[in-house]
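A selection of the complex's chains, in situ.
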Amino acid sequence: MTQNLVYLNGEYVPADQAKISIFDGAISLGMTVTESTRTFGHQPYRLRDHIDRLYLSLKAARFDAGMTPDELEKLTLEVWEKNKPNYAAGTDAWIIHNITPGQWVPSSGQKPADSSSTVMIITLPLDLSYWADFYQTGCHAVTPFTRIQPAQSLDARIKNRSRFIYTLAESEVKLVDPKAQSLLLDTDGYLSENKGGNFFLVSNNRIRTPSTINCLDGISRQSIFTLGKKLNIPVEECQLLPYDVTTADEAFFTSTPYCIMPATKFNGLEIGDGKVGPITKQLIAAWSDLVGVDIIEQAQASKVS
Amino acid sequence: MTQNLVYLNGEYVPADQAKISIFDGAISLGMTVTESTRTFGHQPYRLRDHIDRLYLSLKAARFDAGMTPDELEKLTLEVWEKNKPNYAAGTDAWIIHNITPGQWVPSSGQKPADSSSTVMIITLPLDLSYWADFYQTGCHAVTPFTRIQPAQSLDARIKNRSRFIYTLAESEVKLVDPKAQSLLLDTDGYLSENKGGNFFLVSNNRIRTPSTINCLDGISRQSIFTLGKKLNIPVEECQLLPYDVTTADEAFFTSTPYCIMPATKFNGLEIGDGKVGPITKQLIAAWSDLVGVDIIEQAQASKVS
Amino acid sequence: MTQNLVYLNGEYVPADQAKISIFDGAISLGMTVTESTRTFGHQPYRLRDHIDRLYLSLKAARFDAGMTPDELEKLTLEVWEKNKPNYAAGTDAWIIHNITPGQWVPSSGQKPADSSSTVMIITLPLDLSYWADFYQTGCHAVTPFTRIQPAQSLDARIKNRSRFIYTLAESEVKLVDPKAQSLLLDTDGYLSENKGGNFFLVSNNRIRTPSTINCLDGISRQSIFTLGKKLNIPVEECQLLPYDVTTADEAFFTSTPYCIMPATKFNGLEIGDGKVGPITKQLIAAWSDLVGVDIIEQAQASKVS
């Protein structure tokens, strides 16, 4: 088996040797714009959608990647081709883009004129073992003390790795349950998102999710709208409150790696009857159909391995 | 001249070869707790105060440095001793601590059990050339579009490098003036701080500064309270608004590298008579006295070099 | 005529002797979850909907009733059967459920382990005399000083009797007009609800009402959506402001006892032409049809008696 290679500023390096200067803006300023794509059956899933969103994030972040979206797409596929041989049938990969403005030594007060952006393209085996059980049992969603910042501070749609807030939130909910998954509220108390995932709930056969004023416009989130249309289940954006979760029939998170993670408990209370619900199951099945991979089975397998 | 050495997880490496894994939480989560100390006449200034604050930040961030404050202080002095010979008389150094929770590969869902914190101790020549002119002319403070996040999202007193918001703000003010310095407002419209600096204004011989509910409790900020007491000028914390800057007699920022940076213009309007004011000058002189280094002269020299 | 009997923790007691301990959580903590149903022509109207909502409120309040919804429904009908003989033709009854966590002596710091919930099921003659004139003249809606608490303090959908805020609001509007009915705003200045009633307005043949982020999801409120569909009049949820009332064509409140109470004046200004409007009248007529009781006539009769 060959080594996992990472693209790093024009070079291919083995993942365990992929390093960047401690003076890079990624470290000195948390200034990394990012995307996470995954493959299904070794095919990158909606890669171009992810790359397009990356360029919107870069525009809003006011720095550039030093290449066009077409170039980045081509390069990404090249990276994936290089690493694909390492992936056994039935397994899949995460494809991560990290773009930073490059060197930014703090003592100079400003980004040096000759500094150019840092581009990382990373593929990693998609290890779903952490989430595998949740497809059966559902997870426990808990609202942390920390509230997501309002959009006038930083719009949650700019996908970036300056994620102190989300990481802290994730630590906090572990006080309630060591396996709890955070569900952040915004500063007005409305539901927003999880570190890396969007949130949905089902009541009276209607699916509802927060609008993107306080959360990422996730590609997986968009898939729920598509699947809802296909399955004839209405999907709506609206302002949601903890009470809506407490009284919902079903709930789930969506994110690139696990697609759909059912939630069956919220702040210590059972959601619905405390079991993964029928609409959630229907959505997972439809998604599996769409991509030709049995999502739950794959997760179970990654757990065993 | 020997090489500038950086302490990186137990090893000394030349600064230009100091690199960390792209899977470190610094990069994947922006999860770096930090401090910036400086030397005056080659003596670290209030190093222990900085280290104590670092440990408060770590506690609030819910991860640890893998060593005690005493150990870190000792190590820091060791790093400085190693590099000091490189520093000519009249020059000084920045001492930077970056602590991260270590490796945090996203696909695993959680911090790996065997990951331990990453500790960086960095010394850098204190290049003040960017700020040197501002001692004479004052800088132009401008309020950016971006608002600092409220404390219920992330308390500004936790000194960290997840600084997307501040970096964006700094880019935005350049639309008004390529040399503008950001002065962020909070989400209620009150003055908070600058990326890396606190803000003060002087009206009727009274110094005022925002309270620490929305800004860092800067060590340099504390020095103004000390100097104010010494010079018999009252220094007060209160809620401040843009109107207070517009109608102030004088204004300045404080930060570890430049100590005091006068501001003589605010959102296009002159502050007072548009010149560096007498109390600001008095404070710079008193600080220079205190540390035995002529702050302005040193900055001028760094510009020339 | 037999006595009006109240169900109180397993016993039937005459209403005027129905008492609970002053150490009950109802009194010591205002911790009463509640529902108000009414009969039309001696038939309980949407009783099960009320009971289902009661159980959602209890879940959100984190205590239980000590019986299942089915048991409570059965018991409620039993209470009503016992008291029905007292009700003359043309009159109707209020059916009230009050559930509390039971004894909660404050000095013990916590709810005693052996304390069990208090269940009250009350029927009362539906005396509509207070509202009767408003069907013809409309009432005067006035915004009080007191603002409804935001959902992150207490979600207005948890129907409870901890109603200090609403009662105070009701006292305040009497300063403007001794017959004024309160229309509370939320802390952002949006319309919410009345103590016990939802609010609707009509503009250009469109009915609008606040969404349930700041008000009860009233069963009577739901009836307006049903009637609107039947009458082919669009009914929408949205954020509404005082200006919307000032410039509306018609307005009304809905609540279990009076169903629809027209409002023809708002903060001293006439709504529309100051008369009960055609769509409001149409809705009252359609509701009367639906339930087989002339709502206005019944109210007039209760006034005479």
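For clarity, chains are labelled A, B and C in written order, and residue numbers in each chain start from 1.
Keep in mind that, in the parts below, contacts are C-beta pairs under 8 Å (C-beta built on N, C-alpha and C of every residue); 3 or more make two chains touch, one makes a residue touch a chain.
Keep in mind that this is a model prediction, so the values were computed, not measured.
S.K.: One sequence, 3 chains in place: how many copies belong to the entire complex?
M.R.: 6
In this section, only the chains that are shown with their structure count from here on.
S.K.: So how do the chains connect up here, line, ring, star, complete, or something else (other)?
M.R.: line
S.K.: Which chain's mean C-alpha position is the greatest distance from chain C's?
M.R.: B
S.K.: As a quick test, compute the distance in whole Å between the mean CA positions of chain A and chain C.
M.R.: Each chain reduced to its C-alpha mean, chain A and chain C end up 44 Å apart.
S.K.: Give, as an integer number of Å, the spacing between the C-alpha centres of chain C and chain B.
M.R.: 57
S.K.: Cα centroid separation between chain A and chain B, in whole Å?
M.R.: That pair's centroid distance is 32 Å.
S.K.: What are the residue numbers in chain A that touch two or more other chains?
M.R.: In chain A, no residue touches at least two other chains, as defined above.
S.K.: Mind listing the chain A positions that touch chain C in their complex?
M.R.: Result: residues 185, 188-189, 238-239, 241-243, 246-247, 269 of chain A touch chain C.
S.K.: Can you list the residues on chain A that touch chain B in the complex?
M.R.: Against chain B, chain A makes touches at 6, 8, 15-16, 18-23, 25-32, 36, 61-63, 94, 96, 98, 105-110, 120, 122, 124-127, 130-131, 146-150, 152-154, 158, 160-168, 171-172, 187, 196, 257.
S.K.: Within their complex, state which residues of chain C touch chain A.
M.R.: Against chain A, the touching part of chain C is residues 56, 59-60, 62, 150-152, 155, 157-158, 211, 213.
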